[in-house]
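This view holds just a subset of the chains, kept in their places.
Note that the chains take the letters A and B in the order they are written out, and that residue 1 is the start of every chain.
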Amino acid sequence: MAVVEVSISPLGMPGTGVSEFVAESLKVIRSSGLKHQLTPMGTIIEGSLDDILPVIRKMHEAQFEAGAPRVSTLIKIDDRRDKPSSLEDKVRSVEEKIHGQIP
Amino acid sequence: MAVVEVSISPLGMPGTGVSEFVAESLKVIRSSGLKHQLTPMGTIIEGSLDDILPVIRKMHEAQFEAGAPRVSTLIKIDDRRDKPSSLEDKVRSVEEKIHGQIP
């Protein structure tokens, strides 16, 4: 199981707002069935890379389909094979360390 | 006002868990008074760059102080000067587009 963050934005569009394009990418992940979380800086997805990477590819294409001539995409993969990992686990294990609990 | 995402992790420590180190960085931002949000992949901070960058520098140093011999830090800055931006605005404007509302 991997946790992957992706942020996708169009270049070369007049106007500073890009949320219309980001929304097109988000529709793709929302219809994928994959567990995910929208943050102010991107979308974080949990699952196997084999499931996630093709969806990210479609999220990237969605902005060209919406009219962008150039798209910039940043993908950060945290892939661990030693034990299961989830969106909640990653936040919880940091919070526990802060509060001095033994994980 | 800028929105900045940062993720900091130690290299060269045995053991795959890094949450102890991430917690040290998080303590720095928690005591800074800056508005922020912990996500499964990093910390997102809202404020002026003049306030945020020195805090990120301290978050980075915190992992050396905790014993890491090498630290890898990724910083993503979204800085707009045309209108105010906030953690909530960025998520809301995407959600509105998805639900077909005029922003």
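Operating definition for what follows: a contact is a pair of C-beta atoms (placed from the backbone, for glycine too) under 8 Å apart; a residue touches a chain by one contact, two chains touch by 3 or more.
Just so it is clear, the model here is predicted, and its values are computed rather than measured.
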For this file the homomeric complex, of which 2 subunits appear, totals 4
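FYI, only the chains that are shown with their structure count from here on.
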Using Cα averages as centroids, what's the distance between subunit A and subunit B in whole Å? 16
Help me check something: in the complex, which residues belonging to subunit B touch subunit A? 3, 5, 7, 16-17, 19-20, 22-23, 26-27, 30, 37-42, 44, 46, 74, 76, 78, 80, 82-83, 87-88, 90-91, 93-98, 103
